[in-house]
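Removed from the display is one protein chain of the complex; every other protein chain stays in position.
Per-chain numbering from 1; labels A and B assigned in written order.
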Amino acid sequence: MQHSLLVFFAILSVVITAVFIFVYQSSLSASEENQGMKNTLQKRGWFLLILVVVLAMFASITIPKSPYFVYAKDIPSKVIHVAAGQFYFMMSYNAIDPKNPSSDPSIEVPVNQVVEFRVTSLDVNHNFGIYDSNNVLIAQTQAMPGYVNRLRCKFTKPGDYNVFCLEFCGSGHQIMRSSFTVK
Amino acid sequence: MENIRLKKITAIWIIAVLLLFVAAITLGIIMRLNQADVMHLNPAKFYEDMTVHGLTMIGIWFVAGMAALNFIMERYVKTSYSANLIALIFTVIGVVMLWISAFVGQFHAGWTFLYPLPLRPLWDSWAIALFLFSIAVLGVGWLIWTISLMAALLRKYSISQVFAWQHLSNKNPEVETPPFVLISMISLIGVLTSLLAAVVLLILLFAEFYTHGSFTNDPLLMKNLTYYFGHTIANEMLYLGLAVIYELFAEISGRPKWKTTWYVTIAWNLTLFFVLGAFLHHMYMDFVQPESLQLIGQFASYLASLPSAAVTVFSIIVAVYRTKIKWSMPNLLFLIGTCGWIIGGVGALIDATISNNFVLHNTLWVPAHFHTYNAMGNVLFSLGFFCWFSTQFSAKEVVDRMRSLKIALLIIGGIGFLAAFYIAGADSIPRRYSNYPSELAAGKSYALLGAVSAMIYLIAIIMFFVNITKRCLKMLFTH
Partner (left out) sequence: MLKNVVYTLVIITCLCSQAWSQPQSDLREEENIYEQIYNAPLKLIDGKSTTVLQLAEKKPLILALIFTRCSGICSPYLLQLKENIKSQSADATKPFNVLVLSFDSEDSVADMVNLAKRFELLDDNNWHFAITDSITGLIKSVGFHPVWNDNIKQFDHDALLVGINTQGFIIKKLLGMRGESDVALLIESINNEFIPTYRLPGKSSLFSCFNYDPKTGKNTPGLGLLFIALPALIAMLLLFGIRFVVRSKSS
């Protein structure tokens, strides 16, 4: 996913740069009597129309894939409770008491089934970012104090998954981590 | 007489901005070197750097845009020198307070100081107070400046004229609104809104701070306010630069001045609204935000790009294409800056798509795109203005011998520095990590590439700095 986005971005950047270089070159080689572009208003209209169509297509393809909508109709096979704090994650099969938090020593979730993470924070804003065994970020949600965010995922590959914090939370932000196993 | 004072204070702004820019880039390079494992700062130190770097950069490029706007606005209306001076004094005081709170008080909540982190007992409470007051001082100074510039415009133009509405129905209206005036007004209102959001945010933070937690805030509301302020000001400061381009590009190129047309009017009037909705894309991963607002965030972000692309960028292309132009440093910088601006915009749009944000949010993709339209966009707009400003008053023709070298260094350094961010972002490397865990060790090599490229960029900036400052100093000490 990320890599195709990078390629997509790189192609667009090259195209944009090429257009600018081309336009600049055309100015360098222009003589006094060159009149510049003709029918600019019409061209502008077309340009805008194309942009609108492309963006509308982009929106209609991507919006249904938003995390709030995928798996919304499924019944998760498992709930994992997550409480983030400075600078740790607690994960448990049972609800975590904010006043007396405790976690399970290891977490296992089933492969190819929808699971739900209920993520909250005990102090500041954190984030629950799930990395697969190739260290690719595959899902995330924020951990906000006072709220529980419900993240539904389906893991298609068994293995060890890491969790990192993706919201700056203080001087130990970079050491916040946890992990779980998909079986 | 008046103009001499304005010229001098603008020159002071320019010197101050460039000086702080070099310092802040150095902090940026230190961060990259630390991430590359070449330097070994203690993490708190790293995050102090990061907080100062972020806020200083946002601050200086905002005031650079404002100073340029103020200088050019004097062509059309009479602006207030005292407001300009107050802003300068407040900015200097605010920046000093900010640096002390971070480097002495060890305050390091990031430039967005997202509630409740700043109020946590991770640093001394005087540092929290000093930090909040530094933001307040900056905010007050800038509010005064913003309102005074708005007042200057409104003294001459009525509400409908300042938004150029008369151009919608009439091709040649009696009172013409120059594009510069229109865009200035639109950006100033955006700036004003974001500063007011900061005021509300600060009041709520102070309330919790001084009641020692017997009053508590809602984290979701605070996050919305934070980005309402932070995103909007970062966005509007680009538009300040665009206002200057609308005014100067044709002039420097020796072409007829750009005129306001009906589509320029529509585009900028719409921009006012779209920009104010775009900040919602910072809350995509807060599922607690209602879905309708998430979708508004995506649409507003998309829509905000349309007027700028179809009007501003297209206008610049039209102005250049097969047209004989006197190319000089300022308009070259404007052209390259525009290119950098829209490439950064593409990176932003990709990230402003909810389903992409799911895997890009708070990775290095985020600094990647905003550094693109800052370091390779807005900075170049302002540098262009600085170059033009520092040369236009000298009697003899200025020959810029190292023009190609400077531009080459800027572009090569800039591309390397940004590519390191983009590739790392696509490789899932998180942003705001002082050191990378072993699983994400790839981040170290990207950081090294980023650091080295940024040094190249810095060389170019120092060359600009020396050149421009020399001329500005001369301006200060002659009459």
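We adopt the following convention: a residue touches a chain if its C-beta (ideal position, glycine included) is under 8 Å from a C-beta of that chain, and two chains touch if they have at least 3 such contacts.
Predicted model, so just to flag it, every value in this text is computed and none were measured.
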| item | value |
| --- | --- |
| Shown chains that the omitted chain touches within the full complex | A, B |
| Omitted-chain contact residue, chosen from A:N94, A:N112 or A:S133 | A:N94 |
| Contacting the left-out chain in the complete assembly, out of B:I89, B:V175 or B:A207 | B:A207 |
| Omitted-chain contact residue, chosen from B:V22, B:A44, B:V288 or B:L448 | B:V288 |
| Residue touching the undisplayed chain, where the options are B:V92, B:A129, B:L154 or B:M463 | B:L154 |
| Where the missing chain touches chain A, by residue | 67-68, 71-73, 75-79, 81, 94-98, 116, 118, 120, 145-152 |
| Footprint left on chain B by the chain that the document does not show | 143, 147, 150-151, 154-155, 158-159, 189, 192-194, 196-197, 199-200, 203-204, 207, 211, 214-218, 220-221, 224-225, 228, 276, 286-288, 290, 292 |
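Here is the rule we go by: only the chains that are shown with their structure count from here on.
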| item | value |
| --- | --- |
| Centroid spacing, where centroids are CA-atom means, of chain A and chain B in whole angstrom | 25 |
| Residue ranges of chain B touching chain A (in the complex, touch as defined) | 43-44, 47, 108-110, 114-117, 120, 122, 218-220, 223, 263, 285-288, 291, 294-295, 298-299, 302, 305-306, 309-311, 314, 317-325, 327, 335-336, 338-339, 342-343, 346-347, 350, 353-356, 358-363, 422-423, 425-428, 430-437, 439-440 |
| Contact set on chain A toward chain B in their complex | 1-3, 5-6, 8-9, 12-13, 16-17, 19-20, 23-24, 26-28, 30-32, 34-37, 40-41, 43-44, 47-48, 51-52, 55, 58-59, 62-63, 65-68, 86, 123-125, 127, 129, 131, 135-142, 144-147, 149-151, 162, 164-175, 177 |
